[in-house]
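One protein chain omitted, others in place.
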């Protein structure tokens, strides 16, 4: 490893401090460190910069929470660097490395002593325009709490009519995020599926729906609906007019994440984090 | 009955036509008709006007859907006219009279041949300021799909911590509206309660909570929360900053609705309308 | 106080030990102790006996868990002694006194230094025969996992058709017991209602239903149903043939429980105990 890119959560003293340790650890192994251009911490100001929209190093370290990782991935186009995630915040389901072990895991990373796990991403289209690839979920959500009316189609077949707060379509990885709060099932990380969960629908008989990963899932907002928002991995990216069509299909390139532990602790991690919310 | 005020749903040919029949029926019994000032239908333009914010006739007829009634009530301050509701639209759980029977029921109304049902209203305060009285529900909902964090207090005691899309506090009457879609129970119309239902909370163990009608229910948005919206009977009325406090208490004056049928068909009406949504 | 009756959970060393402390504490205040006839602990064998089916002392102390209290109440006919509950087991939502404070609370009890809380009981009839009064819940449940088909009527009006594992009708007090696991809401202890919750129904649009405490709730098992069981406060008491009718109405006499703390810690107690189950 010659060079590594460093992406850091903004406005967090813990993230700044952790990122500095990360940079120094890589340097101590002779690896050159580039810092993502929006990072404005004083302590990291001397490092050369790179842009997520430009030429991205083949190996990235993301320091922060799940949100930091998700926002980073949304900006990456068809680039697919290998990513190591370091948790510097309360929530970090996707991030594997804890602060206390930063130096050890960086050594393992450089040595190649890890598993590479590929998570599928899904391309999202609004009215035919390709917007981005998501990792966790796509949601069509009500704007200003006005009823959204839409039909969900799976490979062209009508699967669900929703009048309510919208719908969330989640990947396996995203099944423990927003989809779970909205009533979706927990999905074993070895499976590769999409979960379609209606949001507070008037249609009380609706249940979450699990479909194959290679399905084309569409949310067709009816002409009678109010305007809605399109939410990609937690970011509102667009307003959707009545009559809009959102389509979700599998991307060619997934996300390659470095894992030092694997799913053997999936359920333990899951419940521990879920119940820590009380 | 000397005079009646007429409130009509906007932009609906069916509502306009029905309202005209209503006006003529009252006139045929010698009752003077005033039309609410925002009604702009050509066919009703010759009637004298009144304002919901001004001097309101003691008897009102609302023609439209539940939304029309709810918006009318939000505008009424401490005025409590007797209200007859006529359904002119797909949904109208609160409105008792169907189009086909308009003339017969107006005759009954004038004769006093009806039951007067009083529905409680609840005053809503934001940071100490009294905003309005609601009939159905108050919701604190996420703005732009960003996590809302809040504590629900019942008479000062912490009852629920919600990190999610917010919370809806519903009256008995509102129990079959948004609260039901969000997972709340159906409440018999003879009961007088408030239902507190969390919206897609991260805290998976939470369940809807039913409390006495005279309780003081508060939603205290934490300083760490994102901004949220305050939704009164389906209308967004205000943006809520982190640290805001929303309080709900029973109003002195309820809504007096004219009923020609009573609850003997509550469940039948309920399921018929719920299942008509498929 | 001259005399107190003592009911003790069977087969529990902790209950035995606690009961002995209870007996001695009462004796030290000059109160005569009678022990319920089914209690077979050696250490309590010298006390005179009484029968729950016979002449019951006006004051009872129940040592055990919620199940001990519920079974005791089921046996009491129209007798309504004042009851103090002492928790000697893992679960005890209904029981107010912890082991460590036995002597102090018994002193308070004798002095009259407590609140008397009256919980309503509900009489249960099967095909017209009055069976018992329940405190928590009545359930019609499938026998051997065979589909139960029934209609729920509220004051004679059809309210719910259930094809599934049956239905549970719960009091306010019972709302945090079986009803909650089955999807029912949490009900504030100051309210007085019945909650009707379907058990795993084929009818996916069904939701829990909250009705007034004075309602007559009936479960009418259809002729096409399989046989079912009738469960009163957790005890199977009867097999129900297809065509059976179970009716629930409020009892005249409620349960008078001694409370040293009151509802100010209801929600805290609730979540603490619920989440202790992980």
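All chains are identified by letter, namely A, B and C, in their written order; residue positions are counted from 1 within each chain.
The rule we apply is simple: contacts are C-beta pairs under 8 Å (C-beta built on N, C-alpha and C of every residue); 3 or more make two chains touch, one makes a residue touch a chain.
Predicted, not measured: the structure shown is a model, and the values here were computed from it.
Participant: Out of C:1, C:117 or C:274, which is the one that touches the chain we can't see?
Facilitator: Candidates C:1, C:117 or C:274; residue touching the omitted chain: C:274.
Participant: Check each of C:133, C:180 or C:251 against the chain that is not shown and name the one that touches it.
Facilitator: Answering carefully, the residue with contact to the hidden chain is C:180.
Participant: Check each of A:131, A:159, A:236 or A:253 against the chain that is not shown and name the one that touches it.
Facilitator: In the complete complex, the chain left out is touched by residue A:159.
Participant: Can you list, in ascending order, the subunit C residues touching the missing chain?
Facilitator: 139, 141, 144-145, 161, 163-165, 178, 180-183, 199-205, 229, 231, 234, 236, 274-275, 277-278
Participant: Please give every residue of subunit A in contact with the chain that is not shown.
Facilitator: These residues of subunit A touch the chain that is not shown: 154, 157-160, 180, 184-188, 190-191, 193, 195, 205, 207-212, 215, 264-268, 271, 274-275.
Participant: Provide the residue numbers of subunit B that touch the chain removed from this figure.
Facilitator: 203-207, 271, 275, 278
Please note the rule applied: only the chains that are shown with their structure count from here on.
Participant: What pattern do the touching chains form: line, ring, star, complete or other?
Facilitator: Looks like everything touches everything, fully connected.
Participant: How many Å are there between the centre of subunit A and the centre of subunit C, using C-alpha atoms for each centre?
Facilitator: 48
Participant: If you average the CA atoms of subunit B and of subunit C, how far apart do the two points sit, in angstrom?
Facilitator: 38
Participant: Can you list the subunit A residues in contact with two or more other chains?
Facilitator: Those would be 203-205, 278.
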